[in-house]
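Only one protein chain is missing; all other protein chains are in place.
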Amino acid sequence: MDLIVGLIPLAPLSGFLLIALLNKQLRRWLVALMACSSVLFSFVLSIVLFFSLGEDQQAITYTAFEWIAAGNFSVSFSFLVDPLSIVMMLIITGVGFLIHVYSAGYMHGDEGFNRFFAYLNLFIFFMLVLVMGANYLLMFVGWEGVGLCSYLLIGFWFKNTEYNNAAKKAFIMNRIGDLGLILGVIMIFIHFGSLSYQEVFAQAPGWASGSQPITIITVLLFIGAIGKSAQIPLYTWLPDAMAGPTPVSALIHAATMVTAGIYMIARNNILYTLAPFTLDLVVIIGLATAVLGATIAVAQNDIKKVLAYSTVSQLGLMFVALGLGAYASGIFHMTTHAFFKALLFLGAGSVIHGMSGEQDIRNMGGLRKYLPITFATFLIGTLAISGLPPFAGFFSKDEILAGAFAQNKIVWGLAFFASLLTAFYMFRLFFLTFSGTSRAKAEVSHHIHESPGSMTTPLIALAALSVIGGSVGIPAVLGGNHALNDFLTPVFSQSRELLPAHHLSHTAELVLMTVVVALTLGVIFIAYSLYVQRKKVPASEGVSLNSLHRVLYHKYYVDEIYDRIILKPMIFLSKALDAVIERLLIDRVVNGAGKAVTWGGKTLRLVQTGNTGFYIFAMVISIIVLLVVKSFT
Amino acid sequence: MNSVFILSGLGIFSLLAEIFNIKRWLFPVVILGLILSAVLMALDWNQATAYYSNMLTFDNYAVAFSVTLSLVAVLWFLMSKDYFENTTNITDHFSLILFALVGAIFMVSYSNLAMLFLGIEVLSISLYVLAGSNFQNVFSNEASFKYFLMGSFATGFLLFGIALIYGATASFDLQIIASKVAEGTTTTTQWLYAGILMLIIGLAFKISAVPFHFWAPDVYEGSPTVVTAFMSTIVKIAAFAGFYRLFSTCFSAVSNQWVDVIQVITILTLLVSNITAVYQHSVKRILAYSSVAHAGYLLISLVGLNDISSSAILYYVIAYAVASITAFTVLHNVEVEDENAAVDSFNGLAKRNPYLAFCMGVALLSLAGIPPLAGFFAKYYIFTVAFQSGYIGLVLLAVLTSLIGIYYYFRIIIAMYLKSTEKGEIIQVPLRHTVILAISVLASIIVGVFPDLLVGLI
Amino acid sequence: MNDSVSQAVQGVPLDYYIWLSTALFVIGVLGVLYRRNAIVIFMCIELMLNAVNLLMVAFSGYHGDGAGQVFVFFIMAVAAAEVAVGLAILITIYHNTRSTDINVLNKLKW
Amino acid sequence: YAFYFLSFLAVLNALMVVFSRNPVYSVLYLVITFFCVGGHYLLLSAEFLFAVHIIVYAGAIMVLFLYVIMLLNLNEDTEPHKKTLYKFAAIISGGLLMLVLVAALKGAESPELVFGANAEVGLVKNLGKMLFNEFLLPFEIVSVLLLAAMVGAVMLGKNPLKETVAAKKSKGKSGLISKM
Partner (left out) sequence: MLTLLLIFWPLLATLVFFALRPHEVKKWALAASVIELVISLVIVILFDPSASAQFVVNYTWIQSLGIDFHIGIDGITLLLVLLTTVLTPLIILSSFKNQYENAPSFYGLVLFMEMAMIGVFCALDGFLFYIFWEMALIPIYFICLRWGGVNRGPVTLKFFIYTLAGSLIMLVGLIYLYFQTPGDHSFDIQALYAAGQNLSSDKQGIVFWALFVAFAVKMPVFPFHTWQPDTYHTAPSPGTMLLSGIMLKMGIYGVIRWLIPVVPEGVERWGTTALTLSVIGIVYASLLAIIQKDLKRLIAYSSIAHVGLIAAGIFTMNKMGLQGAMIQMVSHGIVIVGLFYIIDIIISRTATQEIASLGGIRTSAPLFNGVFMIILLGSVALPLTSGFVGEFLLINAVFQYNFVSGAFAGLTMIFGAVYMLRSFQLTMLGDNNAATKSFIDLDRQEKWVLYPIVIMVVLIGIFPAPLLKISDAAVDNLLNIVSNYQAGVGD
């Protein structure tokens, strides 16, 4: 068992090492094979673990070796496999595997092929370390590692300065979050005297709810989550992150990276449960992000940007769930989201691939006849994310909304609004892309082609998952048994005891569902009438937009604002320090001493007039002075 | 003791040498004689014998210093041979130098003020002449003139002081003076104190301590380089040793009367010399100021007078002498091709003659007091003396000034190793000089690494 | 005869001799400061030495001790020697710079 | 009251030495001063010193001075003059020095000068004894000193032929002194 646990992260790592070290020697197909198989391997192992875990809910911990030890501080390389991490592992390796396969086709012909797969494997490895780590520091390892990989992958096409900036932005913003996280971790060590989950969680219930240290810790950890899972105010890197090749976006947005924040909070649910303040904070941030993301997405014309902002808002929803203490629902939505968001991105990738690099939906349209498979799968994805039954998104999102409704109507209202917007912009995207007539440029249009099998198969697989994925969490109302919920029980049991249970009557829940579905359909119809019947096309660049639209189109000018209030001042401060303190103050003082001495030399040497008479005079004078001093003291 | 006669004899011999025209034997004979006399002196070790009704006392202090003097003199002769060969009357020079050396030895071994006075005079008069020994050169004339004028002026004060001391104690014998001073059985204290003050003035002039240092830079610059070397080594050693001998034996009992005066002089010396040296062009002048500065460091040990200060002085003096002999030898070689060498004439020495550059570097580092060279431990030892007597402020000042010192010593080093020069040709060094440099450089390293060779000797 | 002579100074306070020689000494110094002619300056220095001699002799008389007088003898010898050398130097200089003005000699400075 | 008379003369002439414009006069005044000092020696019953004093100073040194002055024929109009400011400062500082020295030397008690039994220390016999017993070494050193001076003088005098005479003369003098 331990062996398996050890092997799971090891497989992608070895894949990475092999590819990285033998980079030049390897043929492409071999690289692709190694990369995919290594991930597949760990996927299989994860499944094995899953079932071995299935019968007895015992968590497995496997300690490789002691890592850092200094004084009373000691951390070891040890992995923890419990329901939560197994779920994560399954998603990561599963979806990750599909994305690998897809990339094999997508990246075909890029000179960085081998490099790309090396990075992908490394990415998977770090993500696995993140979710499998049995202590905070190991989680931090993965946490930073994925940051690094995102940097490498977003800046994959390193000749383009735009992309490099995007990559740097991603890394630094993550770093800001990471600082919060590491400080939180240190706080945990200070207050719990250990960094391993077991010991911390064992002690946790001892603390009174809302006690200050816990609050500080959770807030600090949450800052980490904000950075990693692209919440306000650190979300801006995520939309830029689509600078990387599309599979990377899929990986980052769906399977790995952004889910880390969700995982981390779910992992620390007990701490958060003990910190109501932080929970509220999470809800607020989550809601704000959800609405903000959704609104921005409405006005975007880049197919990947739209999806990116949808991710932002979806993540917001998940945080709302977590904040409301519905950890399971958060994980549930994350799971389904992983499926359909991966699907959507890969679909988008396929479209771009077919359109030979075109990303602007204003230049698309009528692609359904060129790319049938992509069309079908994309449709499924869109339905899923819009939350229509019986697709996966429906169940997870509904669960969140229900939970919200039960606790706080305003939260529910806003969340619901966000999800309606989601439906709208997704279908806007869908219609503009696939329906109607082609607006593609001539040179593009005549060789639009469906993607190769290596790309479509993952699409189909993901589409299937997006359809049936919801089945793991069919609520009791609809005669299901919330499998995932039960499975995760051991992880959340502590919190469950502390949290007040909110229960909606089944009728209420049913009513809610119908309302949601109905309104969603309505929204979809609006989109349909706008973009199919009236063949409306978003205004092209340069055309002046009405103010609201412009604000949305420019994403509330957030990047610009950051530039003004953070970047520019920092540079200014640096320059000021350099000019004032470094040069004027310190250097002045230091060199001033030297100058003073030289000046003294210049002047004192003039005393040496060379005139003997003067010398003797000086001597006599000083003799007199000496005598005076002596005889009158 | 007999060594004194040997040296005087050598002096006369070298005069006769001209007559009997055996000049070519002169040099080896002188060298051998010097070494012989050094050996003979060394035999007096631990005897502390008084000679000629207690005119001279060769206690360990005297022996140590006179041996040092003779050995330095050997090095000096080796260094300056060629200079004299160019002059018309080599024999006169030799005899004068030897007489001066005799005077110097009296100055370190006297136990009667008469001997101190005569020693100083023999030394000075020879030097007045030697400073001017380059007749045609106006600078040389001026140097000797200034030296003479101010020297004899200072002698006046010295004598006045001696007279007052005599008036106070009715004797010239150090022991008697010391005992009377200690018992306070002097005729009147006023005469004593005034006398001490006058002595301080006269001797401070001889060791060129500020504010009686004005002659030093000019004379050093004007005199022929070898003579300057003689002044800044032997004369300085003898003068300070004499100074210290007098005050440590006779007047230590009333040190509270004069110590603050010395302290003031010390502080002035340290500051003025070091700062003034910073902005000099002629290397000779820089070395002159540095020798003034070193007088200041030596004075520290007189301020914080205690049981280890004499050995500190011995160590310091040796370290200093070795280093400056090296420096002057190099300077001498550099001057071969341009007169009155400025700092710039050292440019690119590292390329033109790495050996010279290296030796100069070691010498300067030692003068600047950088470990592990002798100069460092010398300074350190002096500092300990001051510390032990609780003059921490003085130590801090000395540290500060030695930092300033770094600045001007390193100007030369930078010139040698960094600056480039159009004069490409290699400087030829006579074998004799190579040997001296080797000896003295090794000396400053060895003495620096194993200070125990000298520490606690006296 | 010396008895009769010595009678003459019987009772003269020693201080007076000190004042006298101090006065002479200071006049010597004053001369050194005051004049520019090197030769005269030498003379003034000789004056200083004489002042010292006088003081010595006075003290030796006071202490009834010969040492002082012997010392004076040495001083005289030294003085003679100094003068000899000094004048020789002076002449050399005069030979190079037709002057005995001490202020002419200020080539060496700074 | 020879003392006061001699003292007065000495100081007066000393001042004249300083202030007389013509170097030759200065020399002559100096000679007088020396005689006064010599007189004091007699008063202090140091006959031997008196003799030596007269011979060396009046006899040798002064002649030497005169000779050189003649040689370089210095006189009033060749005499360089300092700026009056300098002179003033010189006088001031000289006065100050005097004051300070007096202040430093003024003994609380002023012992009377009394000659006891050892009045004849100053006689040649006694001094000779001292000179050749306890002060033998210094005496010898003096000869070394004079030798050095001689050599030096010769060296300096030798090369410009014009001054040879002066050098020789100085040599002669020092030789004379060293004999006695």
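Per-chain residue numbering starts at 1, and chain names A, B, C and D are given in the order in which the chains are listed.
Keep this in mind: a residue touches a chain if its C-beta (ideal position, glycine included) is under 8 Å from a C-beta of that chain, and two chains touch if they have at least 3 such contacts.
From a predicted model like this one, the values you see are computed outputs, not experimental measurements.
Participant: For the chain that is not shown, enumerate the shown chains it touches in the whole assembly.
Facilitator: A, B
Participant: Which listed residue (A:Leu3, A:Ile581, A:Leu606 or A:Val629) would be found touching the missing chain in the intact complex?
Facilitator: Of these options, the touching residue for the absent chain is A:Ile581.
Participant: Among A:Gln25, A:Thr161 or A:Thr507, which residue is in contact with the omitted chain in the full complex?
Facilitator: Checking each option in A:Gln25, A:Thr161 or A:Thr507, the one touching the absent chain turns out to be A:Thr161.
Participant: Decide which residue listed in B:Gln136, B:Thr185, B:Gln388 or B:Gln428 touches the omitted chain of the complex.
Facilitator: Going through B:Gln136, B:Thr185, B:Gln388 or B:Gln428 one by one, B:Gln388 is the residue touching the chain not shown.
Participant: Can you list, in ascending order, the chain A residues touching the missing chain?
Facilitator: 20, 23, 65-73, 137, 140-141, 144-145, 148, 151, 155, 158-159, 161, 164-165, 168, 171-172, 175-176, 178-179, 182-183, 186-187, 189-190, 570-571, 573-575, 577-578, 581-582, 585-587, 590-591, 594
Participant: Which residue numbers on chain B touch the omitted chain?
Facilitator: 308, 350, 354, 365, 370-372, 376, 380-381, 383-384, 387-388, 392, 395-396, 399, 402-403, 406-407, 410, 413-414, 417-419, 450-452, 455-456
The rule is simple: only the chains that are shown with their structure count from here on.
Participant: Based only on mean CA positions, could you tell me how far chain C sits from chain D in angstrom?
Facilitator: One centre to the other, that is 5 Å.
Participant: Distance-wise, how many Å sit between the C-alpha centres of chain A and chain D, to the nearest whole number?
Facilitator: Spacing between the chain centres: roughly 104 Å.
Participant: For chain A and chain B, let me know how many angstrom lie between their CA-based centres, rounded off.
Facilitator: So the centroids are 79 Å from each other.
Participant: At which residue positions does chain C touch at least two other chains?
Facilitator: 18, 25, 28-29, 32-33, 36, 42, 58, 60, 62, 65, 67, 70, 74, 78, 81-82, 85, 88-90, 92, 102-103, 105-109
Participant: What residues in chain A touch two or more of the other chains?
Facilitator: 605, 608, 610, 612-613, 616-617, 620, 623, 627, 630
Participant: Spell out the residues on chain D that touch chain A in their complex, using ranges where they run on.
Facilitator: 82, 86, 89-90, 93, 96-97, 100-101, 103-104
Participant: Please give the residue numbers of chain B that touch chain D in the complex, ascending.
Facilitator: Those residues of chain B that touch chain D are 8, 11-12, 15, 51-53, 55-56, 88-89, 92-93, 95-96, 99-100, 102, 106, 112, 114-115, 118-119, 121-122, 125-126, 128-129, 132-133, 135, 164, 187-188, 190-191, 193-194, 197.
Participant: For the complex, which residues does chain D have touching chain B?
Facilitator: My answer: residues 101, 104-109, 111, 133-138, 141-142, 144-145, 147-149, 151-156, 158-160.
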